[in-house]
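Please see the structure below; I have some questions.
Excluded from the complex is one protein chain; the other protein chains are retained at their positions.
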Amino acid sequence: MSDNVEKYIKRKVYKSTNSRIAQKFVDAGLEKLRACINCGTCTGGCPSGRRTAYRTRSVLRRALTGDESVLEDIGIWFCSTCYTCYERCPRGIPVTDMIIKLRNIAVEEGHILDPHFVLANKVFYVTGHGVPANGEGNQKWRDLRESYGLPPLPPTVHMHPEAVKECQELMKSVGFRDLLDKIEKQKEKEKLEAEKAEANKIEDKKKEKEKK
Amino acid sequence: MTESDKKINITENDKPKIGIYVCHCGVNIGGVVSVPDLVEYAKTLTDVTVGHDYKFLCSDVGQKMIKEDIEAGLINRVVVAACSPRMHEPTFRITCKEAGLNQFLFEMANIREHSTWVHMKEPEGAYEVAKDLIRLAIAKARELEPLTVQKVNVEPTSLIIGAGITGMNAALNLSSAGYKVYLVERSATIGGHMAQLDKTFPTMDCSSCILTPKMSEISRDKNIELLTYSEVTEVTGYVGNFEVTIKKKPHYVDQEKCNGCGICVDPCPITVANEFDLGLSTRKAIYVPFPQAIPSQYTIDMDSCVECGICARETVCEPGAIKYDDKPEYFTVKVGTIIVATGYDEYDPSELKQYGYGKYPNVITGLQMERLLSSFGPVLGKPVKPSDLKDPHSIAFLQCVGSRNFREGGNKYCSRVCCMYATKQARQYKEKHPDADIYIFYMDIRAFGKGYEEFYESAGRDYGINYVRGRIAEVRENPLNHNIIIRAEDTLLQQPIELEVELFILSTGIEPRADSDSITNLLRIQKSADGFFLEAHPKLRPVDTLTEGIFIAGVSQGPKDIPDSVAQAKGAAASAIALMAKGEVEIEPFFAVVHSDRCSGCGMCIENCAYGALELVDDRRFGTIASINKALCKGCGACSGNCRCSAIDIIGFSSEQLYSMITKRE
Partner (left out) sequence: MSKNSKWKYGFFLGCVAPNRYPMIEASIRAVFDHLGAEILELEGASCCPAPGVFRAFHIPTWLVIAARNLTIAEELGIDVVTGCNGCYGTLRDAWVELNHEPELKKMINEHLAKIGREFKGSIEPKHVVQVLYQDLGIEYLRGFVKHKFKDLKVAVHYGCHIIKPSDKRPWGGEYEDPTFLDEIIEITGAKSINYKDKFQCCGAGGAVRTAVKEISADFSREKLENIRDAGADIIIDCCPFCHLQLDLGQMEANNFYKDIIGEPYKIPVIYVTQLLGLAFGIDPNLLGLMKNHDLQQVPPFISLEPFLEKVKNQLT
């Protein structure tokens, strides 16, 4: 194939709105989005869009038109859930809630950033807190509490191991544990593949050098 | 006796022979349920002698089918199962009449609106509902009796409420056809909103130039009794014979004596915001709304006046017109028809805080811009920014403010004039300031009228106005210079943008009058979901209301521009003329009747009747009993439903007829 074909011919096929992800959208109650008039009020007032490549309207439109690549777009994690767009949409679309549902679908498809995954899997699931003060590395936070006359640990899950169990029980019951396990496996697999690919590359380079 | 019973005489002893005709209405009914099956079902019911279905029963062919059966003596009752009686009951009544059958021996079952439209997705259920409705109609048809229509005279006089461009045009049309008109306007001048406009799209003729001649024509017209600063306070009666009470508010200036010299204005110590200029200028407590106002006599705004007595001095008001103890006057007139042309309010954008109206001085509304552009406005047609009274070098318009907004506080509909007036105002400013940067932020540009698209195209091509597709999300003020910083998305670029302009104009939409409920209560007409007055049929009866003899026109019926308003004014005038020209109208004989033998004379019905149609009388045979004034009765049934003795029936909806609908099961 000619290089120019590769370089310049960009055929775009407009997918129907009935794709798998669009269907997931509808199942998640996102069909409300069909009332969107693409006015751009959401993007126009978005504090995140002012400094990043995240475009509220475009992201939702891509999802609605079945563009699955939106799930891998890191931009969807740049919404600070400030609800400005939600309040102002002239069509009454709960925009922020839509973004949150879109993220849910992304996670379900395994697209979750490493730090977010660690936070869910290694911190929240294990301790019941998103920002814990127990455990070894956190002595200074307990000291800080005491310096203000508070007990070293708060009377939350930190003081109640049985409460942590309760939370974990619930997370299993709603399927979060399974989801985390699925993602963990996927992440490991991806990591292995990436390592393999890296190794192959080095191997190839070596061979090339040897040839020369 | 009138036209009925022309051929066929029906007596109580005649056995009912019912013909049932079921319409497919194209696919509206036929596409959902099996119409032939409905006919077969109906034919199994008692007294049904004939049954047919047809694609469009309302067509000539369909009607002919019914007529032939009547003429052949096969039937003496007709039931049509089709659309809403509001649509075609009159059609089929005429069919019956023409075939010689009394038109009230007809009954309609609405199996479209009440079944196949609403239950489109459940055809089986729809079929059951349709069957029920047909069975009900047949049960009632069996009990129908021939009735005679009533005729009443029509007073050849019209009342028009509101003297904007719509009401004025309707008045002139009626007058030129020779009818007397009472033109009631509540403000101190006629002209309405059009008087506030500078030029008018798309032809750019100056608003005053086309309006002022009409205004003076009105004031000169002998057939038009102009009642400004007046309001309608009560309406009774019915089509052809309305009794209207009008209140003339006190001007506190004798309108006969005042010669409009205006010498009183300067000495008056009280200055208030001028509502005609939407607060962009001031006026005195003694004022005329604007220089070309008609009538040109002065009025004292008593809410602001301190009665200092200065204007009453002989040195000030030579003719001695000032009259602090002026009182309102009430009087009653009789009219045959009424036209409502009360217009609209501009949407108030203060609640949309993200746009800073009322907070930042350089944010104004479209109507305010109209005043700024007006050659007799507060800045004599040279728009300035309110913060420093200098010409703005950059202006942004935001479209659809308060319109097409499905959130609470917004209006869902399109206001239909703002795209065009923004384009007009932008062009006007560009004409005088070719170097100014002008942006119009829009979601869609609606330029649908004659010459409008061309007007819009030229705004870009010839005037260099920038159209940006995106609805502004929020604005901030630059504290240093009061400029407005706009944030929006250019949706076609998919980029958020930030833009600083010197003047920000909100293309605010049109709303029903805040007090339009007072009109609906007064006239017993309805409003549609958008809050504007409801027409009898959106396509076929656009200026009629469901109350006979009352018409609506102009923006009071829904957002529209001047050409459409005037067209409706003419339509309403023509409809009123058509009614009055006949000299008499038929009214449906659906009033209440009292069964004297059952009435105990308790008088409860009198309390229940909202129209004062009932009174207690002494009867030789039955003692004290209720009696009905047919002219006042609207057939609403409030009396009948509440009568403990079942002594009142509504003709055409008698207890027997309704019972048989409910109870007759086959």
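We call the chains A and B, going by the order they appear; numbering starts again at 1 in every chain.
The rule is simple: a contact is a pair of C-beta atoms (placed from the backbone, for glycine too) under 8 Å apart; a residue touches a chain by one contact, two chains touch by 3 or more.
Note that this is a predicted model, so its numbers are computed, not measured.
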From B:T49, B:N259, B:S296 or B:Q354, residue that would touch the chain that is not displayed: B:Q354
Absent-chain contact - pick from A:A35, A:L150 or A:A199: A:L150
Residue numbers in subunit A that touch the chain omitted from display: 47-48, 50-52, 74, 77-84, 86-87, 94, 96, 100-101, 103-104, 107, 112-113, 115-116, 119-120, 124, 128-133, 138, 140-141, 143-145, 147-150, 154-157, 159-160, 162-164, 166-167, 169-171, 173-176, 179
Interface with the undisplayed chain - residues on subunit B: 353-354, 408, 476, 479
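In this text, only the chains that are shown with their structure count from here on.
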Distance from the mean Cα position of subunit B to that of subunit A, given in whole angstrom: 53
Interface residues, subunit A side, partner subunit B - complex: 35, 37-46, 49-50, 55, 57-58, 84-85, 88-92
Contacting residues of subunit B [partner subunit A, same complex]: 354, 400, 404-407, 410, 443, 469-474, 487-491, 494, 496-498
